[in-house]
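Missing here: one protein chain of the complex. Every other protein chain is in place.
Labels for the chains are A, B and C, by order of writing; each one numbers its residues from 1.
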């Protein structure tokens, strides 16, 4: 089927390839003319037959504006799909705004990263039965080949919600491996840490895709000497913990994973300065001066 | 090759089958005569040609005693392999005791649970090059078919150490999924929680064997209504955190997973009683009486 | 000086007493006529000479509405003081709305609970120098007698912000004692747990007002048998952790204290059900049926 695709960066560009390979007609727009099929959003919309479907794959910061520009160009019965990392709570207001001008809205959480073009993208979809039905040919081509990798998770917002939780879980999984890695590194007994991780790839309870990736990383750099222990966070982890707080869900593991990333970006910890100050006050404990 | 096997419960029994299928000659002993091939440890030892190898697969509580009984029956050049869930710190003293009477010692962390007979058992091995070399035919048959699932992790103790960390990581992984599950259950937006988990099995960053199992469990019982939120712990999780403390490794995630299991087994929390008492004292906050 | 006081519940009522004892003229309004000095907000405003100052001490849920009703009655140069548990982020918009009609705004975090009437209330104040200056006679009378208990923390919002952090810290402090209490209760060695807490009230590093309260509670009920381990949370704890997330501050301790309260209110834990389901799947571990 025909699809407009806005945003042709690492994710959007690869998705265009995968969709074309599957036989779809994709009209792609990107502000970078080297990537774009058309010169403007208006030209993209013009090239699509009604009822149109336009998939947005842009950085979270420009999603709202892109939606509004598109809304002004689209007509009654068209659908906008947001496949970016929007916060789920933005979906319903956006949907209502679009519905008011006759445009439908679907939110899709997309997982797969740089591996998606080849393996397929896992899709978590929020929207009405009718809208999701209409987009199924696109979803079918984007998703992985097997029986998994696609879910219609609920009404508008549910797709980004599921993706948010997916990423929160991802934080926790990664940190569990990371803590185990550090302990093995510190152990006097285990002399072959990368070998231990490699061995776990089959037959163990902890086997996973993330473990496979860690093995690959350790093969390239067995002691990870080339890397700083520094990690950014990209929104979904924070939103997951905030949502847990809103719904009174105990979330020690994912929160701890998030806090560890915060700490990894600090040169010095104000909290630990306060600890040092207190220890100096009550016990005359040695301190480390700046 | 020939192998003595002590302990023919769920794990040992399945391992005997897998080894026999691979062509090894296994002489199995178990206190339960319905399971045993021989009537006593002595008879088992008698049936093995020197230099012998005897694999122990018994509950942690009786390992020490089994090792001692065997040591009295074995001769110079024989090897004992402990495949049970011993604490790594028991391995070196045990090994030294055996070495003093000419018997070698290998420790093996075994993963795979009830699925191991068919898929193979992941093996993490500690011991000398020479001893491990001698047992390789057995290890080769027990491990999964592919290139993974076996590691010689280091000297005596390293096998159980690696298995301990494996289990610690397992605690953290499980709890990350569990927290995500609870959040999805509480969400007003996601109407298809089991479907979300199922979808994650392909194309996502969080795909893993544990996720596959959670999907299977949710297929059987979509809201897990048949289960109590109660979990035992089996030693390795505690040892992992204790070892982190010994080596000054920050381990918030795995520790939180362990503590959540402790809490799951409490009818009421003394700590939270203290919180309730304090709130009543300073704020006249409503309390819940027993 | 003259002060209008809206809300004469446990906090507001006691504050009226403390202010009158100090010689101020307080005109109190409350929807409950048994508590009120006047029959309406309008009557209260009428009885105050301009420029007026009106202190609001109402539940967070009705603060906004109370502010709006008052704003309609007040005149240029009057000041509203919000001493309730508002979220700090509501202060600036509220202040701007009031400023637009010539009314000033001060936010005050108030601590002291049921003990405040006698001991004084700790006050954390946000607002302009000029407004705070004008209210100083009131602040002086409400605060404790000594050199502490009052701070002008910053511009509008800073008072509620400081109070929010105060309450977040309070969560962590309480939980530290609570964990220690539980450990002592479980110990086979310590036979006099209440005596240990009582002894800590002098000479130790952990002495505090909360410890004094815990001692009082344990004197009344040495094993806290009359209480359920159940604790509500009142907003500030959640806001503190949310703010930590916004500002990328690692906050493991306060977050864990908050999560423990969430868990204390659950009959069964969905997360632990997922753990039980996983353990059953991979290990055939015994589960606890509902």
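Just a few scattered comments:
The rule we apply is simple: a residue touches a chain if its C-beta (ideal position, glycine included) is under 8 Å from a C-beta of that chain, and two chains touch if they have at least 3 such contacts.
Just so it is clear, the model here is predicted, and its values are computed rather than measured.
Here the missing chain is touched by one residue of C:34, C:202 or C:267, and it is C:202. Screening B:117, B:201 or B:238 for touch with the missing chain picks out B:238. Within the full complex, the residue among C:63, C:86, C:257 or C:281 touching the omitted chain is C:257. In the full complex, the hidden chain is touched by subunit B at residues 205, 238, 241-242, 245-246, 248-252, 255-256, 258-260, 262-263, 265-266, 269, 271, 282. Panel shows subunit A; residues 10, 113-115, 174-175, 177-179, 181-182, 185-186, 209-210, 213-214, 216-218, 221, 224-232, 252, 256, 260-261, 263-264, 268-290 of it touch the chain omitted from the view.
Of the residues in subunit C, those that touch the hidden partner chain are 88, 111-113, 116, 119-124, 126, 143-144, 146-155, 157-158, 161-162, 165-173, 175-177, 179-180, 182-184, 186-187, 189-192, 195-196, 198-211, 240, 243-244, 247-254, 256-257, 259-260.
In the analysis below, only the chains that are shown with their structure count from here on.
Overlaying subunit A on subunit B by C-alpha atoms takes a rotation of 180 degrees, rounded in steps of 5.
Centroid to centroid, with C-alpha atoms defining each point, subunit B and subunit C lie 47 Å apart.
Within subunit A, residues 205, 248-252, 256, 259-260 each touch two or more of the remaining chains.
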